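Every protein chain except one is present and positioned as in the full complex.
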Amino acid sequence: MIVALDIAIFVIMLLTAALALRVKDLLTAVALLAGYSLVASVLFIGVAALDVGLVEAALGAGITGVLFIAAILLTTRRSVARERPKQQALTMVLIAGFFGLMVFASTDLPDRGDPEAPAQTGVSTVYVSQSLADTETPNVVTSLLADYRSQDTLGETLVILTAALAAALVLMRRPEDDAVEDERAKAAVEDERATDAVGGERATDAGEEQP
Amino acid sequence: MIGAYPSVVVRVVSALLSPFILLFGLYIIAHGHYGPGGGFAGGVFVAAAVILPRMTLDEELAYRLAPPWLGPAAGGIGMLLFLAVATVPLALGGDFLDYAMVEIAGVAASRIRYLGILVVEIAVGIAVFGSVVLIFDVLTGKSDA
Partner (left out) sequence: MIVVSYVLMSFGLVLIAISTLGLLVLPEIYTRAHAVAKSETLGLLLVFIGLYFRPEIDLAAAGRLTLILIIALIANPTAVHALVRAARRAGIEPWKVPHKPGAEEESW
């Protein structure tokens, strides 16, 4: 770990995240988020968390961008600004307070790699020292994920599959749905024609009454 | 998003690269014991190898290589494989997911845990691959699940 590199990475991450929130073009926001993930994976690899860095580079910088772009093609490319300045001010205050709290809390954290840190003194010592004898696996991360804590991995995989199935249920288009939508669109066009034929005043009234 | 990309350079390069991406994904899944990787990252790479032809190659060809039912099927098979591995020790009188309870003559308990990890990584890889491909197919309107 190199301090100057870490600081540069943090600055780039903050900039890309803030810009991704500010830009109006959602395609640009997706590109910025992919860049953010790539820089984050460099940060993870910098602290020797190779497994996390690999997943972040593959999923965050690769597949997520593709899925976001597919979603943009389905919906719209423009983001609409919310016109609530008061709420925005409150949000900024909340974010600033949360950020201050996090910085305050981080002053109490143990140093990175500190052998006396609580995370290093508990059950993890057993995992690290026994992994090779118990499971013949030199990579402790793999033996942790798939053996010692495999129930967590089971839950994680289940969550991923459930999320994919839920997305499929929400987004899936059946042929019957298309037919219903077509009929609705036709009916709407006919309604418009009918109201146009009756007269302008009636039409505006009807338009206001509709939910 | 899907269908043949109108540039021959991109088509040829993605057709050339996607088998190697697939190979790299399988390597990542199998090599999790000794290096960075495992089921999650490997499954994502394998899914990328399926999604890249869908975005650039001719539609008929891409869906013949990996039909749309592959996503949900792989997700379910991976999850079932994981659950089967988890329940085998339970059936033999041990704890849930305690692979060392499975006794095979001539194989050390640590070796069985090693193999259990391998099967779990493969199951996670299949499930993650299926989930990602399913989400992509649903977003592009090509899912027939």
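Here are some notes:
For clarity, chains are labelled A and B in written order, and residue numbers in each chain start from 1.
Operating definition for what follows: contacts are C-beta pairs under 8 Å (C-beta built on N, C-alpha and C of every residue); 3 or more make two chains touch, one makes a residue touch a chain.
None of these values were measured; they are calculated from a predicted model.
Looking at the complex as a whole, the chain kept out of the display touches B. Only one of B:4, B:17 or B:119 touches the chain withheld from this view, namely B:17. The set of chain B residues touching the chain not shown comprises 5, 7, 9-10, 13-14, 16-17, 20.
Keep in mind that, in the parts below, only the chains that are shown with their structure count from here on.
Averaging Cα coordinates per chain places chain A and chain B 22 Å apart. Against chain B, the residues of chain A that register as touching in their complex are 50-51, 53-55, 58-59, 62-63, 66-67, 69-71, 73-74, 133-139, 141-143, 145-147, 150-151, 153-154, 157-158, 160-161, 163-165, 167-168, 171-173.
Contact residues on chain B toward chain A in their complex (touch as defined above): 1, 28, 32-41, 44-45, 47-48, 51, 55, 71-72, 75-76, 78-79, 82-83, 86, 96-97, 99, 110-111, 113-114, 116-117, 120-121, 123-124, 127-128, 130-132, 134-136, 138-141, 143, 145.
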